[in-house]
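In this view, the complex is presented without one of its protein chains, the others remaining in place.
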Amino acid sequence: MLDKLHEACGVFGIYAPDEDVARLTYFGLYALQHRGQESAGIAVSAGGDISCYTDMGLVTRAFTEKILSMMKGDAAIGHVRYSTTGSSVQANAQPIIAEGKRTVALGHNGNLVNVFRFRDELERDGVVLKSTTDSEIMAQMIARDEAETTEDAIINVASKVRGAFSVAMLCDGKVYGFRDPFGIRPLSIGRLNNSGWVIASESCAFRVIGAEFVRDAEPGEIIMLDGDGYHSVHQMESPRCATCVFEFIYFARPDSYILDQLLYQCRKRMGETLAQESPVDADVVISVPDSGTPAAIGFARASRIPYEEGFIKNRYVARTFIQPDEHIRSLGIKIKLNPIMETIEGKRVVLVDDSIVRGTTSSQIVRILYEQGAKEVHIRVSSPPVKHPCFYGIDTAEREELLASSRNVEKIRNFLQADSVAYLSIEGMIRATCVDRDKFCLACFNGDYPIAIPQQLHLTKLTFEDPKARQRDDVFARIIKR
Amino acid sequence: MLDKLHEACGVFGIYAPDEDVARLTYFGLYALQHRGQESAGIAVSAGGDISCYTDMGLVTRAFTEKILSMMKGDAAIGHVRYSTTGSSVQANAQPIIAEGKRTVALGHNGNLVNVFRFRDELERDGVVLKSTTDSEIMAQMIARDEAETTEDAIINVASKVRGAFSVAMLCDGKVYGFRDPFGIRPLSIGRLNNSGWVIASESCAFRVIGAEFVRDAEPGEIIMLDGDGYHSVHQMESPRCATCVFEFIYFARPDSYILDQLLYQCRKRMGETLAQESPVDADVVISVPDSGTPAAIGFARASRIPYEEGFIKNRYVARTFIQPDEHIRSLGIKIKLNPIMETIEGKRVVLVDDSIVRGTTSSQIVRILYEQGAKEVHIRVSSPPVKHPCFYGIDTAEREELLASSRNVEKIRNFLQADSVAYLSIEGMIRATCVDRDKFCLACFNGDYPIAIPQQLHLTKLTFEDPKARQRDDVFARIIKR
Amino acid sequence: MLDKLHEACGVFGIYAPDEDVARLTYFGLYALQHRGQESAGIAVSAGGDISCYTDMGLVTRAFTEKILSMMKGDAAIGHVRYSTTGSSVQANAQPIIAEGKRTVALGHNGNLVNVFRFRDELERDGVVLKSTTDSEIMAQMIARDEAETTEDAIINVASKVRGAFSVAMLCDGKVYGFRDPFGIRPLSIGRLNNSGWVIASESCAFRVIGAEFVRDAEPGEIIMLDGDGYHSVHQMESPRCATCVFEFIYFARPDSYILDQLLYQCRKRMGETLAQESPVDADVVISVPDSGTPAAIGFARASRIPYEEGFIKNRYVARTFIQPDEHIRSLGIKIKLNPIMETIEGKRVVLVDDSIVRGTTSSQIVRILYEQGAKEVHIRVSSPPVKHPCFYGIDTAEREELLASSRNVEKIRNFLQADSVAYLSIEGMIRATCVDRDKFCLACFNGDYPIAIPQQLHLTKLTFEDPKARQRDDVFARIIKR
Partner (left out) sequence: MLDKLHEACGVFGIYAPDEDVARLTYFGLYALQHRGQESAGIAVSAGGDISCYTDMGLVTRAFTEKILSMMKGDAAIGHVRYSTTGSSVQANAQPIIAEGKRTVALGHNGNLVNVFRFRDELERDGVVLKSTTDSEIMAQMIARDEAETTEDAIINVASKVRGAFSVAMLCDGKVYGFRDPFGIRPLSIGRLNNSGWVIASESCAFRVIGAEFVRDAEPGEIIMLDGDGYHSVHQMESPRCATCVFEFIYFARPDSYILDQLLYQCRKRMGETLAQESPVDADVVISVPDSGTPAAIGFARASRIPYEEGFIKNRYVARTFIQPDEHIRSLGIKIKLNPIMETIEGKRVVLVDDSIVRGTTSSQIVRILYEQGAKEVHIRVSSPPVKHPCFYGIDTAEREELLASSRNVEKIRNFLQADSVAYLSIEGMIRATCVDRDKFCLACFNGDYPIAIPQQLHLTKLTFEDPKARQRDDVFARIIKR
């Protein structure tokens, strides 16, 4: 409903024979819930046997005490899903179980871009796919790979598939974690007391279970957790680190660390930098809650304009499927955000948002601010203009829908009907992260895809279910660059 | 889980023949969800017939499109419940349907204190009560009252029962709203376009459906909504207005207006006043999110100490019934609140909270702040010490559990292990509300109950289910003051 | 699971302002449950408004007290569904609501054979179909028909569509019932006390609610129920009555009356006639329970061989979606039917079944009888060989799957490995019904379709979801005979 990019998924894995691993996975997923609210699942390994349970909705809805108390074992993985590939149905929930030479349970964050050929191979081999996700392709390939060891199977498959993948996997009673060679999606390693080890999409999942952050997994690294600790069992060739910079801007929780940076601080510095780059004479700084708040606080600090709460957000996540009638539809964003008139009335307002994608809600918010009596509305976006779609696991709009894809800032200002609009520069953003520029994928801002994408290609969310998509893959495959 | 007082309920009513009243009630309840998450219900009147549906959990869980689309009519009421009287079971969900001389659907926010005698009378008359709530007693009494008109029946019953009640009621195709003579719980009137009228516990429910706030219902006022507009059909004798001041401190949403004040501003001024009353030399002001944030911003403003986010709160409401194992239990508040170390480390921290009840989570939070490297921790509470239990619809602890009931501030500081602790004074609080002191019930702070309560009385949540409670009612009834 | 033809649906309608019509519909559907267990639904009319609720599964699962008590009104219709057209999903449940010039709720038993053109017309008119059923096409056509009166709209649509339809419909607070001109599926009229009127697929639904059977609706008749009683508002031209004879053999409950015959008696006479046509020297007559039992009793009576129970059937209807493992799959029919060895051992057994479709379970049953020590097994089928598929609402196999489509009786005997096999003759069957031969559709036995079907046509269950099916409809349309 809010005008944001949407992340694909969160993954979690734990090896801790002395603990109730399913329960810890449940709480870990609860901390990662912001990465996906469509489905949740947990797989547990007891001896060699794997049990798996998935359901639609939030992890607190999908799991009950009765279910959790059945899930016993030494190791577990978990997954929360926001669908980027494959439609929103139970069969697409993860972890996925695949059986072949070995049995694996696999949870995947990311998006693969060259899987049609592998799907065809699997189908020729008589594999009946249960889902329409790229993740199942990868799981089946690993399960059926001829290599002797699981490590070798992972290496074989991870070298063949292209795209973004941060994976938690269960096999033979061990937990594996691995990232694609560009490290597009995050993956961290944590330690639980003396004997347990954890991996998770974000470090915020560690504290909730009392674990300590150890380090990020490296791009192309394969991690294995077992009774002896955590092992870096292989390092695939990695052209460079190209971590998605949107994890720093919006996706990851502000209390997570990625590339050794606390995201809350990065976001606050983005606001400070933005205030320096695009200052404005105003009475109050407000944010679009909650994600814009750290940058708004930073902006207020640097500009010495007071920060205030301009909107109250309904705290009850409504994944409602209730149809709004005409009346409700016309209210739009008001159902989620209620303005505080006293903060706004008669004021020159700086509205800080972390990002603008289509601009649909921003224009509604500007209108509300004027209705509440704002004298001026200055939009400050603490990230650069989003001009290019993402192909690595994020639910961006089609290129034409992106507000900034064909508009300069003045046209955007006009579209949003604000008094001024300014975005953070790419350089400013990078500086605020305190990370080297060449560690990031900046494709959505500058079109420089670490894995090149043809301009005319528009992969839709449901490519697997679309017979024409297969053809695209062939085109796609030809032009991929190493 | 958080150490807060808990509100009883939220009510909503709408008369709007041209609209989908059930759907608007759904969205109205969604805005009032913070007042109760245990059960939700909607009753609709079509012609004279009333249909009612209730279920456990959040309104977004209780209602589906299938259910809502069956609910057609001209008028509707809704209710969200947090149980103060009666246990947490389906039968106690509201609205309650009662049939007698007339059929009513009734949703109640508040708590009645003299209903045992009426229950006995009803049972003598052969009424089989379906729930264990005081609200059903009132509904049955109104349904069976011998008066000719519904208005007279309400007047008769409202004069007999003692305690707090803000009620939305459906009868004969009309919506009624009425408040007890002290106006303990809030109730507001709104207008929807030209032809529709709305009542709600809080005005925040109006904007979400595109309605405009008109005014508060008066203490003791009986409102009726029908095709001709809203009518103030009766004004019961009202000794004085004694609205619960905790609505200003914590219960109501900050974007609601009560007694003509925007609560967000009141809370910010409470923080400012607190900074003046109990200044402290420090590096950073943080809040216990989300309810402490307006006061923290006010404190920061007045003290010129920068405001920062010190904790990230998990946004996914987990009414989880998952049992924490030992491991998880030891983590306590960390499951909900994750500290931002960079905000805290090496700093002298002012922690602003809106209220402290038992002190259980505050002491955990202080410990976490020290673990994160805080040099000093100064607790500033933007309300006075809670020393007395509430009997009008709020789930307070037993008196002995209240942190401040038997401890002075120094003892509290010692209990919480903070460097300093200060509360807002009653006078400062009143000044910050911009409302006359004698419009409030301040009983939980100063023990001055508008409806006197014997010191030795401890009404438990489940009094109705407790055979000994009947006796208490008799005692209680004798000493009630008019 | 059992080797039977499957009926499409059951319909029910009631006009009874003094009664709880939704509740009576619930019990009526409970009596019709054998006609469809996939989904159940009820629509109620209060004033002009229609409320509708449907869900998957048995009527006792789909409806709860909470739902039923919301459904108030003067008139109602209900539907139980076994899917013949359209897949098994919630959206295909009935009654279907369609809105246009009028709002109708419609439940349909039967199958239309020429609806693709109408679907295309509707889609050209911008109608978004919610289901993949032929029934929705009919509902939309009636709702949007330009005729002034509902009767005329029904007449217009019923004259355009071809196929089998017995329909219960709610419109403008009245209940309509109508049958296709051949009267392929049954529809009966009943009376409830003095003021209420009922229609139902079978008369067995009357007694369960205390109503009395009045008469069958005629082929091509349009019935309307309102406050003045039941009205035969129109009689469409009817070439002849061609009621499905399988209603007499298996579909309808034995305690229902169709064409003035009690089906239990017809089935018993079929067994008697079979004993006369194909006598056998044996020790015991057993049936395949429960449907074969009346004929078995008749066979025993006529042959003077004692009737015994040969199998115990599990009484708990398991619409289980539990996957049988290899072990269980190999057990097949044993999960439902357990043989009584003492009845069988050392005996020459006559096994009476009402019909054989594919022969899959019959061969298993023969094997079980020999395992239990039967000396001889003589199969007697109390209906003729099923040689042709049905196109009017019955889930027959493809022609090639029908055991008798390409096998004479000796080959069938060989396939089933029985000592002898005999079927009832068509003439014998007709005689046993006590109805004129030309009142029946006998197409599945003799290929004489009342509405001609091209030999090469194989309409599959999901034709609507199959793009190639549209083409078939064109072919089909050309050769249809009037």
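Letters are used for the chains, namely A, B and C, taken in the order the chains are written, and counting of residues starts over at 1 for each.
Here, a residue touches a chain if its C-beta (ideal position, glycine included) is under 8 Å from a C-beta of that chain, and two chains touch if they have at least 3 such contacts.
Just so it is clear, the structure is predicted and the values come from calculations on it, not from any experiment.
Listed by label, the shown chains that the missing chain touches in the whole complex are A, C. Considering C:31, C:171, C:258 or C:390, the position touching the chain not shown turns out to be C:31 (whole complex). The residue touching the chain not shown here, chosen from A:51, A:114, A:364 or A:405, is A:51. Residue C:207 is the one among C:207, C:367 or C:387 that touches the chain missing from this view. Within the entire complex, the positions of chain C that touch the omitted partner chain are 19-20, 23-24, 26-27, 30-31, 33-34, 37, 58, 60-61, 63-65, 68-69, 204, 207-210, 253-255, 262, 264-265, 290, 293-294, 297, 301, 306-309, 312, 314-325, 327-328, 330-331, 334-335, 338-343. Although one chain is hidden here, its contacts on chain A can still be listed: residues 46-47, 49, 51-55, 66-67, 69-72.
Please note the rule applied: only the chains that are shown with their structure count from here on.
If you sketch which chains touch which, the chains link end to end in a single open path, with no loop closing it. Remark: the per-chain Cα centre closest to the mean position of all protein Cα atoms belongs to A. Ranked by how far their CA centres sit from the centre of chain C, the chains are topped by B. The distance from the centre of chain A to the centre of chain C, each centre being the mean of the chain's C-alpha atoms, comes to 52 Å.
Residue positions of chain A with contacts to 2 or more other chains are absent.
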